[in-house]
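Note that one protein chain of the assembly has been removed; the remaining protein chains are unaltered in position.
Labels run A and B following the written order; every chain starts at residue 1.
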Amino acid sequence: MAAGDPAETFRQEAQELIEQLEHSLLDLEQTPTDRDLVDSAFRALHTIKGSGAMFGFEAMAAFTHHVESAFDQVRKGKLQPSPSLVGLALEAQDIIRAMILEPDCDLADRQKTVLDQLAQLVGSAADAAGQEAKASAPASQPAQKQRWRITFSLARDAMVMGINALLLLDELRSLGHCTVTALTDAVPPLAEIDAESSYLRWDVVLTTDAPRSAIDDVFIFVQDDANLSITAIDLSTEGRLGEILVDRGEVPRRVVEEMVASRPPLGELLVEAGQVAPEAVKSALAEQKHLIRDQADSAKEAKAASSIRVPAERLDELMDRVGELVIVQARLKQQANSNGDPLIKAVAEEMERLTSELRDTTMSIRMVPIGSLFSRFRRLVHDLSRDLGKKVSLVTTGEETELDKTVIERLNDPLVHLIRNSIDHGVEGTAERLAAGKTGEGEVRLEAYHSGAQVVISVKDDGRGLDRVRIQAKAEENGLIPPGAKLPDDELFQMIFQPGFSTAKEVTNVSGRGVGMDVVKRGIESLRGTVDIGPRSGGGTEVTVRLPLTLAIIDGLLVRIGHGRYVIPLPTVEECVELSLADDARSSGRSFLNIRGELVPFIRLRDLFASPLPADPYQKVVIVSLGECRVGLVVDQVIGDHQTVIKSLSKLHSNIKAFSGATILGDGSVALILDIEHLIEWAQEQTDVAMLEAGE
Amino acid sequence: MEVLTLGLQGEIFALEADIVREILDLVPVTEVPNAPAFVGAVINVRGRVVPLCDLRLKFGMERSQSSRDTRIVVIEVLIDGEPTIVGLLVDKVYEVTEITADSMEAVPRIGLRWRPEFIRSVGKRGADFVIVLDIEQIFAPGPQSNDLTAA
Partner (left out) sequence: MSKNILSVDDSASIRQMVKMTLSAAGYGVVEACDGADALGKAKSSPVNMVVTDLNMPNMDGLSLIRELRKLPEYRGVPIIFLTTESDDEKKKEAKAAGATGWITKPFKQDQLLAVVKKVIG
């Protein structure tokens, strides 16, 4: 498969298709009645047109459309594949090829000739429209809040056909304040229910400033069988139940007015009196609540956005409680599962959903923009630049990037040191800079951004850069590498983070005592992050710090190997497959699985962990991805999703990098959390050792 | 000095009482693959994941066989300058008792089965010798072997 650009792939594909087309057409000249040739020509034209339009060849697609239509007529028997038609098609094919491969060529005349003659042959006015003009976006109206009443049901077999009502409702919710009432009157008794059929109908009240078309869009795949009705509700309604019912046509106004006179709740009375179905009242009440909430919302919006200050320890306590809640919730889930009572299980599921939402909310409370840290550094840079007699400016980007509060605090010292280093050792004095052809003022850049599940913070300067020779010399001097060793750049530069390493010729007050970089690295690693240093293209040095977004709780996949249970971070998991006995028996030495045509190496964790138990007969493989590469981890059992509260391992185990931490399971026992990157390294080491021993 | 006396394969050892946090019955143990045998597992102590050390292994004895008397002594010890909570797997816990200064003798350099660096002193409890351990030394990182038997 061609890497990179689909448009490039299309060009190659188009060439093949055009050749195919040419062959079909030439053969068609000889045997005009061969239906297969007509089909093949049509299909080639169809694909060229369809794919071409996708990859920027709209004009070509529009032109091809006419030829394709002509061949469609032939397919349907309405047009004969005469020699002149085939001749035209061959000329058209030439033009198409040119339009794709030589876009600068002016083919307007040739195109016109072909199209005119084609039109004559086909006999009907060439569909002037050609490619349908895309409907232009409706003139944008000022976004205004509007309240809508939406009712719909689904065809009985909608679920079988892949429609998910929950997703439709979620889409509606994404448009604004939404209240949903599910009406169950059409649900048959339990004994008669077919689990694959859809019996519910929904009444939805939606307040949104999105246009009506956005609502229609939600239902485009179901509107034919959905009994869909969308009506606007007057925003100024007082929201009385009676009004709503009358508005919906459920009951005459006169009846409502008569009832209002008595004391009991209107809805109750109406139902008792048989004037209105209970479902209708239920739904109207929902609309009423929705209206009241809308009014409260508008009042709130009128007030300025408010915030409060909270002592940091309270937030920490809150996080601890949430962490404990997550653990207890896991116990509840386990109990509920072994208990089997569906009512308890339902409660446990509800608990799980609430705990997860609580966890998300608490996490977000603790997120603070890194700008608060960056602004402290302005003063630092100013003072340093004055103290060291160098002109330095600080440029920051990504101040709005958010990080967990504790992480920000613990980043302060490492970042201060990195900035000091840049200014002290990296950026040169004004004279030296000018002599080197640079601007007199040096620049230190602080950048922060999110990348996947990580935050990346980089400290860049446009100074002297890294002196490879001096670094190599210092590393040899400190006994870190044997003399004359040849290391790849990134490994050599990592030496800078070793204790006692400083190539500074002069030790200034600021830095250079050699105590700095290793402390920086340890500080970053204690945040479960990584730090790298390297040269910048164009001169200068770049230090890149990568940190995981959350410290405390992650989503994990709980698995069992032998007696032990382990957690695999869910974001790394791609899929789980079974390890067939055949694959298991077949592989010794190189272990690979064939996953849909791709060879994926796998690691038997029970071997790596020296599990004494014999392997389960039906082992599972959890495919994880690390950047570009995918690896399978063979486990005895995949237990399931698990909200994992991370507990750190003590110093005694902190050098076993394959385990990044541990967690307490629902039954009180401990599961170790796998660090995929180091796990793979460890496995690699084992295979290397085994290969050495086997004398390979 | 107040000590907690404990038994390992019939021998009596002692720890300073003030580093002892609590004493637990045997709890479910989670093995840590690739860990040194001495600290081969972790346990859950009140929601904290704590390493479990098999002291017998440090003394070149065979791995503990759990019995009704087996206990886990949870202590707090300085490792690399940091206070760390650690669990010690022992065969039996006797009691907290006083060892008076005059009953303590200096560690003899010879004639002792155990490496002297890990012993603080030798005392007496009734008719038995009690070997007071220097826990910090036992956990001190360094190029020591994981074996306390005298070379």
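In the analysis below, a contact is a pair of C-beta atoms (placed from the backbone, for glycine too) under 8 Å apart; a residue touches a chain by one contact, two chains touch by 3 or more.
Fair warning: this is a prediction, and the values are worked out from it, not measured in the lab.
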Notebook entry, point to check: Which chains here touch the chain that is missing from view?
Noted result: A
Item checked: Omitted-chain contact residue, chosen from A:E196, A:E258 or A:E681 -> A:E196
Notebook entry, point to check: Which residue from A:L26, A:M54, A:V260 or A:L354 sits in contact with the chain not drawn here?
Noted result: A:M54
Next item on the list: Considering the whole complex rather than only what is displayed, give the residues of chain A touching the chain that is not shown.
Entry: 1-2, 6-7, 9-10, 12-13, 43, 46-47, 49-51, 53-55, 58, 61, 132, 159-164, 167, 170-171, 196, 220-221, 224, 557, 570, 573-576, 596
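Criterion: only the chains that are shown with their structure count from here on.
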Item checked: Residues of chain B that touch chain A when the two form their complex -> 27-28, 30-35, 39, 42-44, 47-51, 53, 79-80, 82, 84-86, 139
Check: Mind pulling up the chain A residues that touch chain B in the complex?
Finding: 324, 327, 563-565, 608-610, 647-653, 656, 658-659, 661-664, 668-672, 682
